[in-house]
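Complex shown without one protein chain; remaining protein chains in place.
After this line comes chain A, so read on.
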Amino acid sequence: MNLADAFDEPAFVPYLCVGDPSVERTREYVQALVRGGADVLELGLPFSEPIAEGPTIQGSVVRALEAGTTPEQYFEFVDSLDVDVPVVCMTYYNLLYQYGDSEAQRASDASGEAASDGPESFVERAAEVGISGFVIPDLPAEEAGPLRAACDDHGLDLVFIVAPTTEGDRLERMVELSSGYLYVQARLGVTGAKADVSDQTEASLAKVSQYDIPKAVGFGVSSGDQARHIVEAGADGVIVGSALVDVVAEHGDPDGDDVPERLEAKARELSEGVAAGAENMAKPEGQ
């Protein structure tokens, strides 16, 4: 599924970490998000050292790892997902690096020969299960050559995060390497729900407005109102993680939990915010 096409209309892009609290629950949650209006799904593959995440998503990653979620389970999960929106895999580089021939690598390490073949096997497997692209928060453009090449070979998109500190030549190079969409980081720091729209958002969007690629804003978005503001500021998409993971974190009420219902309601609030923003944007220039 073409990732960029999903942003023809401003898109709502929810994130969840797969396996929190179990892969099967994640399936229900993801379906709820799609019912609530998700246009693209960012699905996290849990890694033990999530250095770009705030406490909310760290907690989710820990729970998913404690539940024993592995890359292979993740791929099987995505493969079996019956949803009509593109899936983006969000994880950290070491898992791509290790995937596949770890036994062969161990043997070659012992013999002192060149080891891992890099991200190739991981990308191949991702393409097989229908993943559309990647977001890898600890992989800056400088180190992304091998992954970009593997993505090109398999027709996958590679999404880079434009930080408030990204400027000049580095921004140019990053845009050149990017496909699918640009992930515009709305504020410095780590992921986590905030009540306000960062002042940084407009400046960050202005910085990338000249480039012909969809721009999705994330980091700190938690309400439909914020989502509307962000789209009005010119974003093609709004990424929401922590505010949804907060809902997931409350699973397991003995009285039967209503997490899917509440996720769907939250998703609807956010996707309606995105739609309202899009409508307001269309009015002034509308035909």
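Some points to look at:
We take it that contacts are C-beta pairs under 8 Å (C-beta built on N, C-alpha and C of every residue); 3 or more make two chains touch, one makes a residue touch a chain; residues count from 1.
We adopt the following convention: contacts and distances are computed from a predicted model.
With the options "Tryptophan synthase beta chain", "Proteasome assembly chaperone family protein", "Daunorubicin resistance ABC transporter ATP-binding subunit" or "Indolepyruvate oxidoreductase subunit IorA" in hand, the undepicted chain maps to the protein name "Tryptophan synthase beta chain" (source: UniProt).
Note that of A:12, A:29, A:47 or A:77, the residue touching the chain absent from this view is A:47.
Contact with the chain that does not appear here is found for just one residue of A:10, A:44, A:86 or A:137, A:137.
Among A:4, A:65 or A:249, only A:65 touches the chain left out of the display. By the touch criterion stated above, the residues of chain A touching the omitted chain are 47-52, 54, 58, 62, 65, 70-71, 92-95, 97-99, 102-103, 105-106, 109, 112, 114-116, 137-140, 142-143, 160-167, 170, 174, 185, 188-190.
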